[in-house]
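Beneath this line is the structure, given in structure tokens, with notes to follow.
One protein chain is absent from this view; the other protein chains keep their places.
Read from first to last, the chains carry the letters A, B and C; within each, the first residue is number 1.
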Amino acid sequence: MSKMAKRSIKIATIGGGSGYTPELVKGFLDRYDEMPVRELWLVDVPSGEEKLNVIGAMAKRMVKAAGKPMKIVTTMDREAALTDADFVTTQFRVGQLPARVNDENIPIKYGTLGQETNGAGELMMAMRSIPVLLDIVHDMERLCPAAWLINFANPAGMMTEAVLHYTNWKKVIGLCNGPDNIRRDIVQALNVDPVRVYVEFIGLNHLVFAKHIYLDGQDVTAHVIKLVTSKKQRVDNPGVGNWDADFLQSLGVIPISYLQYYWKTKQVVAEEQRAAAREGSRAVVAERLEKQLFDIYRDPTLVTLPEELKKRGGSGYSRASCNLIYSIYADKRDVQVVNVANNGGCLDLAPDSVMEMNCVITGHGPVPLTTGHLPRACVGIVHEMKAFEQVGCKAAVSGDYATALKALTINPVVHSDVDARPLLNELLVANEQYLPQVDFAQLRATGTLK
Amino acid sequence: MSKMAKRSIKIATIGGGSGYTPELVKGFLDRYDEMPVRELWLVDVPSGEEKLNVIGAMAKRMVKAAGKPMKIVTTMDREAALTDADFVTTQFRVGQLPARVNDENIPIKYGTLGQETNGAGELMMAMRSIPVLLDIVHDMERLCPAAWLINFANPAGMMTEAVLHYTNWKKVIGLCNGPDNIRRDIVQALNVDPVRVYVEFIGLNHLVFAKHIYLDGQDVTAHVIKLVTSKKQRVDNPGVGNWDADFLQSLGVIPISYLQYYWKTKQVVAEEQRAAAREGSRAVVAERLEKQLFDIYRDPTLVTLPEELKKRGGSGYSRASCNLIYSIYADKRDVQVVNVANNGGCLDLAPDSVMEMNCVITGHGPVPLTTGHLPRACVGIVHEMKAFEQVGCKAAVSGDYATALKALTINPVVHSDVDARPLLNELLVANEQYLPQVDFAQLRATGTLK
Amino acid sequence: MSKMAKRSIKIATIGGGSGYTPELVKGFLDRYDEMPVRELWLVDVPSGEEKLNVIGAMAKRMVKAAGKPMKIVTTMDREAALTDADFVTTQFRVGQLPARVNDENIPIKYGTLGQETNGAGELMMAMRSIPVLLDIVHDMERLCPAAWLINFANPAGMMTEAVLHYTNWKKVIGLCNGPDNIRRDIVQALNVDPVRVYVEFIGLNHLVFAKHIYLDGQDVTAHVIKLVTSKKQRVDNPGVGNWDADFLQSLGVIPISYLQYYWKTKQVVAEEQRAAAREGSRAVVAERLEKQLFDIYRDPTLVTLPEELKKRGGSGYSRASCNLIYSIYADKRDVQVVNVANNGGCLDLAPDSVMEMNCVITGHGPVPLTTGHLPRACVGIVHEMKAFEQVGCKAAVSGDYATALKALTINPVVHSDVDARPLLNELLVANEQYLPQVDFAQLRATGTLK
Partner (left out) sequence: MSKMAKRSIKIATIGGGSGYTPELVKGFLDRYDEMPVRELWLVDVPSGEEKLNVIGAMAKRMVKAAGKPMKIVTTMDREAALTDADFVTTQFRVGQLPARVNDENIPIKYGTLGQETNGAGELMMAMRSIPVLLDIVHDMERLCPAAWLINFANPAGMMTEAVLHYTNWKKVIGLCNGPDNIRRDIVQALNVDPVRVYVEFIGLNHLVFAKHIYLDGQDVTAHVIKLVTSKKQRVDNPGVGNWDADFLQSLGVIPISYLQYYWKTKQVVAEEQRAAAREGSRAVVAERLEKQLFDIYRDPTLVTLPEELKKRGGSGYSRASCNLIYSIYADKRDVQVVNVANNGGCLDLAPDSVMEMNCVITGHGPVPLTTGHLPRACVGIVHEMKAFEQVGCKAAVSGDYATALKALTINPVVHSDVDARPLLNELLVANEQYLPQVDFAQLRATGTLK
């Protein structure tokens, strides 16, 4: 297309030591001829240096094997990485897996659940991560003011919401592979060529709905609902999930399986409790898998993606990310599902609320498509979670105790001011090192915390 | 004021055999000189005839003692009662207390709760009552097209919503004494003359918030929150309730104590379970109190309201009702809190959604006052309950099983499609005689119900 | 009512030398026992000192005759006047009548019209007055932060809009006697006791509509339209005006007669041109009337309002103003028509757009009543004028030439970028001394102005 098409670009990846990074590298290498990534900077924090080195070495081997002039830089110097970047991707996890263990295990003690995008775990992950993301944005304002920020770090919805509400930065996109997984399940149920299927997505991150499904331009939503409720769905990777057939047919849309946290609450809490008792915690399982993966990456002969990578929940993120970056780069104007300010695309939420929705991806960024109203039965939970997200963002930015208490109380898997206080207190103390915005001294002086 | 002021009026009260009726009679007698109620028709169904006779006799004694030419008519002929009525008040309870026992006790078996305006109990009460109310409205279209319909029957919010969405009748007002109770608690906390206090109410029925409180024109909301959270509140009659002080200060508004169903869910479920085990059921307690009250009413010398009446939750309904009828009658243009179509008064809900809100009561009915936005932290639960109400209304009108299942699944005290099905099934079977709109034969033929 | 009721208050009136001030004085004296105005400060600028002295002397004679302990202070020291004021009223006119002569006569040369709330005249009056009003507000923030600002100075709609959009001051109310005049004409057409009539007003200042008219609670709007279109209406004082009977019946609401500027444009322009040729200018007529009035005020024996006062268009402002101040003072909660932020009261305009609308006047200020949608046929002109007002406010605050040119071009009585430029240029030069915010040097340097 345009003369810009061959402009080479610099990409900075914050949290570059993640086990997913090689997938990203592969994506850039596969597209190199259309979009030459001149430099890929992988940034991490000192505590992640060892993993970053493993990933960096793997990336360099991949580049060499591909024979493309892409420069891989591993660094702890975030400013250098951001300087003149065209795209910044964020995939960091403050506190790593040990923090995740707390996010999951502490809520279980209080009869509720925590998970990185649900319940008390989401609030804590947001409180740890949002200040870091806002710091990155403030650096970007100085160092790469024309760049796009593509965030995968969870909770992706709140992270995007925080950037848009608490900074002046507009060029931010939240990305998740959830919609792709739903589409995968729908295509599989229909058993057709994916290109014939158009899915209208709308909702929040990890709370999204396939509102209409079209096959060759015909609305087949009710038919697909029948198909997906007629046999058990895979649940290893979030997709359409398993739902009561009458309920789903009446709902008229397909929720992402994460909706189980709200529409199968008791069952999920019970399962989390069982899992915790059985395996220590899901986070512990994840830790074990990650260790295996890094052992594989350490193999100095490895230049291709290992099979083990696909077992992890985040597989597909990198494909989504490469597609998104390429469409912006090339002004491709195709439809993708991302998290951006709603802007009227959904009539039920405010224009400035971040939603996960179909957008045309242009050279000037994503433009949301209109979807009208959500079904009445979906409006409530979407508003409830958006209210939680917004109050939670405020708690994350301000560090205010009462705001955090309020966020937790109104969260549908907690829904109790009586339960919220001791739960919050234990979580805050467990996360103290990651929450510089919270005035622990004051909270102890007033007796709020011991 | 106008020449209309002395026009005498006819009032028809559906569910006239209620123990609250004498209070209504007293209200009309006290105002007789300003608003002469020429005829008060008390209507009930055959199964309530005995109670209606007791109440009718009591009412006639009260009228005689007051020396006013008000005619009391007790009847089972609803059409005669409605003919040319100026105001129709509805306070019926389909299935009486036995149905209430089911509404409360069956959900407890499934680890959730039922209550006439919350949870599974609300859905069943709506499914029993809404078709009856719509029948009344259709009669009114023929028999008294200029009348106002004032509904106290619970669930009052859904009942009003159903009339506005499923008929062409516009002159309907839902009434509840909840806001008056909150105001009472606020005035008591401030310890001032009530006339100096202005409370801005907004929300749904039994989900309303005192958003701003003014004393002599000064905003004292934060101060009142401090007062009401600093000492334990009465809970015998729903009012401001008891809340975590930090939570409420951060919330910035005072919710009606019914919010405990959503913001103290686990505690309320546990308490309901304990109460059920201890006393059989709350409904049973209510049944005993009602029996005592009717024994008192049977005293042929009684012409004044007994003290026992005040012990019941509904005390104050009649005062609210008389005030409302009088302000319409006299075009008084004072501010009262009623349930009507929002019409822009709250920016967060659709204009056609019924809300409980401050209105100027004019000769042409209530005109909602604007209140702007709800606090972010309240928006979620209000939307969630409004979605439930609207889906529940559809279930009540259509009798559709899947719609009822959907309503129950999205209700925040159920929140599980897995739990919703057996719970709904048991409730439907228990209410079969009151649900002519549900096709039980079909549900059994398809195996949905046994 | 409350114990506050006897609190005495201080009022500051900016533009106190106006010929209307004695009416205001009478209003305060008549209500003295309910609302003791301890001090009334009349403020003016040096060029108005002579008139201020005449008015001050008249006011003092009135106070003395009434025997009330109200202190009248005339001053050029605005800061002293504002200090600790409870209410500030603004009725100033920058440039006095000579500026008005330009506002009216220059547009006529370009085949359009100017009037203080319409067309090019409105823009110039706004550009002269808004900066002064914002200065007053900034003084109030320091000197009387709890006071209410009640503005009658034209263009009253734009003035209120400017305060709400360009300062943080919220306690501002725009006031006009237009709605009262419409109500007067309606009551006269119905020939009934005014208390029986309720009129729902909604629109912009000088662009307001009587949307519904109720007599004893019955909608009589269509009947009143028939009455007012069946005989010629007075036009000396803006009211219901004269309209094509079919047009008005189809419109379904009664516009204020000022709508003639938009819905009889050609006729009004022609009439303005004739008047200008015949009498020099309407402003000249006004100047002559004002001179006569001040001659009367100079009579040292005069202690009552002269008949000549009623001949002027603004009669009734003072009554409206006293009613408004008293209702806030006494937390009266009656319905009055004022200019405030819409807040959802009209569904067609943004919540933060200032509208003229029915409000309940409480101790914490006006609360708009909801009115739903305007008739489709009225929505267009209301939006067009609101767009003009908002662009015009921006021009007034910034002094930006292109913004002023844009405001004039989109104004429906100009509607031409070709006409707008020479018209704006002549108006700017004529108003140069009153427009410190405009950079005339720069405009001349770039050749925009000669």
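We take it that a residue touches a chain if its C-beta (ideal position, glycine included) is under 8 Å from a C-beta of that chain, and two chains touch if they have at least 3 such contacts.
Just so it is clear, the model here is predicted, and its values are computed rather than measured.
The chain not displayed here makes contact, within the full complex, with A, C. Between the chain not shown and the residues C:P145, C:G380 or C:P436, the one that touches is C:G380. When you scan A:G345, A:G380, A:G399 or A:P412 for touch with the missing chain, the hit is A:G345. Summary of contacts with the chain left out: across C:F201, C:Y214, C:Y258 or C:F388, the touching residue is C:F388.
The hidden chain makes contact, of the residues C:D219, C:D334, C:D419 or C:D439, with C:D419.
Against the chain not shown here, chain C presents residues 111, 243-244, 246-247, 249-251, 262-267, 376-388, 390-391, 400-403, 405-407, 409-410, 412, 415-421, 448.
By the touch definition given at the top, chain A reaches the unshown chain through residues 1-4, 193, 195-196, 198, 200, 212, 214, 216-219, 328, 331, 333-335, 342-347, 351, 358, 360, 362-365, 367-372.
Please note the rule applied: only the chains that are shown with their structure count from here on.
In this assembly, A is the chain whose CA centroid lies farthest from the centroid of chain C. Chain C has its Cα centroid 45 Å from the Cα centroid of chain B. Look at where the CA atoms of chain A average out and do the same for chain C: the two points lie 54 Å apart. Taken residue by residue, chain A touches two or more other chains at no position, since every residue touches fewer.
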